[in-house]
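With one protein chain withheld, the remaining protein chains of the complex are depicted in position.
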Amino acid sequence: MKKKYSIASIVKNSFSNNERWEKMWRNPNPKKHYDVIIVGGGGHGLGTAYYLAKEHGVKNIAVIEKGWLGSGNTGRNTTIIRSNYLWDESAYLYDHAVKLWENLSEDLNYNMMFSQRGVLNLAHNEHDIKEIKRRVSANRLNGLDTMWLDKNEVKDLVPIMNTDNLRYPVLGAAYQPRGGVARHDAVAWGYAMRADELGVDIIQNCEVKGIKTDNYKVEGVETTKGFIKSKKIGVVASGHTSVLAATAGIRLPLQSRPLQALVSEPIKPVINTVVMSNAVHAYVSQSDKGELVIGAGTDGYNSFTQRGGYDVIEETVRAIVELYPIFGKMKMLRQWGGIVDICPDASPIISKCDVEGLYFNCGWGTGGFKATPGSANVFAHTIAKDEPHKINAPFALSRFSDGRLIDEHGAAAVAH
Amino acid sequence: MIIIKCPYCGERDQSEFSNGGEAHVVRPNNPESLSDKDWGEYVFFRNNPKGIFYERWVHSHGCKKWFNAVRNTSTDEILKIYKLKEKRPEITEFKNCLKSPSGEPKVGSGNFTVKK
Partner (left out) sequence: MTALRNHNCNYISNVKINFKFDGKSYFAYEGDTIASALLRNNIRLVGRSFKYHRPRGIYTCGIEEPNALVQIISEHNEPNTRATIKRVYDGMVITSQNRWPSLSYDFGAINNILSPIFSAGFYYKTFMGPKGFWKNIYEPLIRRSAGLGKPPKNFRSKSIHQNHNTDILIIGAGLSGLIAARKFVNTKYKVLMIEQDSFLGGILKNSNKVDTINGLNSSEWLEETEKLLSKAQNIKILRNTLVTTYNFTNHFVALEDKFAGKKIDLNKSELTLHKIRTSNTILCNGHIERFISFRNNDLPGVMLASSFEKYIHRYGVVPEERPVIFTNNSSSMSLLNSMLSLGCKPEAYVDSRKNEEIETDIKKILKENNIPSYFEAEIEGCDGNKKIEKITIRKGKIFIKIKSSMLCVSGGYNPDIHLFTQSKGLLKWDKNIASFKPDTPFQKTLTLGSVSGNYNFNKLCDEINEKLSFLNTAKLDFEIKLNVSNKYSIKELWETKSKINSNWSKSFIDLHNDVTIKDLKQAISEGFDRIEHLKRYTTNSMGTDQGKISSINSLAVVSKLLKKEISEVGTTTYRPPYAPLSFAAIAGRSTYEFYDPQRKTSIHSWHLKNNAVFEDVGQWKRPWYFKTHDKETMHQAVQRESKMLRENSGILDGSTLGKIEIKGRDALEFMNLMYTNAFTKMKPMTSRYAMMLGEDGMIKDDGIICKLSDQHFIATTTSSGAPKVLAHMEEYLQTEWPHLQVYLNSITEQFSTFNISGPKTREIMRKVFPNIDFSNEAFPFMSFKNFDYKDTKIRIMRASFTGELGYEIYISPKYGLELWEEMFSCGREFNLIPYGTETMHLLRAEKGYIVIGQETDGTVTPIDLNYNWMIGKNKKDFIGKRSLSRPDTSREDRKQLVGLSPINKTDTIEEGQHIVELNELPKKIKNPIKYLGHVSSGYYSPNLNHSIGLAMIRGGKNLLGKKFFVTVSGKTKNIPVEVVNPVFVDPENKRLIS
């Protein structure tokens, strides 16, 4: 690693008035040809480029981003990380990610602020309890640290929670101590910096208008900066993936929906765990700056406007005030939306397709951030070897014809 | 929150309606004759365009009637609403609403704030 960050580098730079910091990445013009092109400069895309260069020795890579790095869902999510999914396939995939998260700051020498403060998934009725206990047991056999907490244990972790005096009382929760939150932008920036160091061309402000194919083989991408040739193209464009796939004649089982989130004004530490609830629908954590970071639900219709309905915000805040009455005295500072691509079984697609050299990493729905390093890692493998890693093999596109779905509707904390 | 004009009840807030996804997807007449792939396409695959989208809505907290709409998904503007029995409007009817190749509109998407 060329750029080495530490307290020493910070002190050194402070003597020169912080005027001599190096650029984190170049701003190159696109070359005519690359060995691999990644479409989408979010965490997943930049991570894929990084692992392709680092672990698979691919030399000539470009990441093409329509806006700026991390301008999509990487910079719009509620930063929750956990792996307590029901099915084995998902548990392996998401825990692969958590394991990478645990060393990512050191690996990239860039602080992702991964804070393993634990994640609670609340149970509000008998059905929730049954579902959660089953999940806890399955997680245990898969080597995950999920456990069942009763109401009092939940209350100990989150003293401000209203567990009894509400329409759907809190009856207990699943708790994964290794879960937590991270600084979302840092993921994009950290991967970008190290990918750039390994020679990856990161091309921002360049929109891919179409994928060119010939006889079921990819030839390159048509962009606002001209045509760029490549025999391998990985598309990681979240909400826009199906739009791009359509230009190559590929149909994906995705629907793009607005997903909203909001933050409060900053206050001193008040909640030290990530709390998610399905029945009283809201999830909340407190950022290091002190803001409450609150996730809302998806809207029920397709949209690319990055803006959802106000009723969804109201519904979410209602749940927040129900569970944490004192938050009623706080204020919403900002609300925003992203476009998530939702799969029929609420699991992602990390897969080859009928066109040779064309790969997709999409369908993450509401839960993509937590998977970033894992997803990038196995996607890089899939592109480099032209066959899936054993972890992402079950997440193939073919599952929608043979019926081998990975139905995670119960585990995605967001109501679809 | 968009407003939807139910063809039976009139203009109502979107929260009174539920979306039924892509319109004009006809259930195969003889599913048994379809290949696994084709059946999978019918069950799981729907168009997801950025721009002109033919979709279904139901006035679920009202008259419970289904109807079709044409909406620009890049701005959420509803361009036409028609009953199920009515003919599907030609896409050329909305050609003025079509924007750049990726469907990004000049105004209304929120991705730009300043006039270029």
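As written, the chains take the letters A and B, and residue 1 is the first residue of each chain.
The rule is short, and it goes like this: contacts are C-beta pairs under 8 Å (C-beta built on N, C-alpha and C of every residue); 3 or more make two chains touch, one makes a residue touch a chain.
Quick caveat, the model's predicted, so the values are computed rather than measured.
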item	value
Selected residue (touches chain absent from view) among A:K59, A:H127, A:K217 or A:K385	A:H127
Contact set of chain B toward the excluded chain (per top definition)	1-3, 18, 20, 26-27, 30-32, 34, 36, 39-40, 42-44, 56, 58, 60, 64-66, 75-76, 84-85, 106-110, 112-115
Absent chain, residues of chain A that touch it	5-7, 9-11, 13-15, 17-27, 67-71, 75, 88, 91-92, 105-106, 109-111, 113-117, 124-127, 130-131, 133-138, 140-143, 148, 160, 165-168, 183, 185-186, 189-190, 204, 264-270, 280, 286, 288-290, 307, 309-310, 313-314, 317-318, 320-322, 325-336, 344, 399, 401-405, 407, 409-410
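Everything that follows uses one rule, which is that only the chains that are shown with their structure count from here on.
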item	value
Centre-to-centre distance between chain B and chain A (centres being mean Cα positions), rounded to whole Å	28
Footprint of chain B on chain A - complex, ascending	66-67, 207, 209-210, 240, 242-243, 246, 251-256, 300-307, 309-311, 341, 344, 400-403
Chain A contact footprint on chain B (complex, rising order)	1-2, 13-15, 18-19, 21, 36-37, 39-41, 43-50, 53, 55, 71, 73-76, 101-103, 108-111
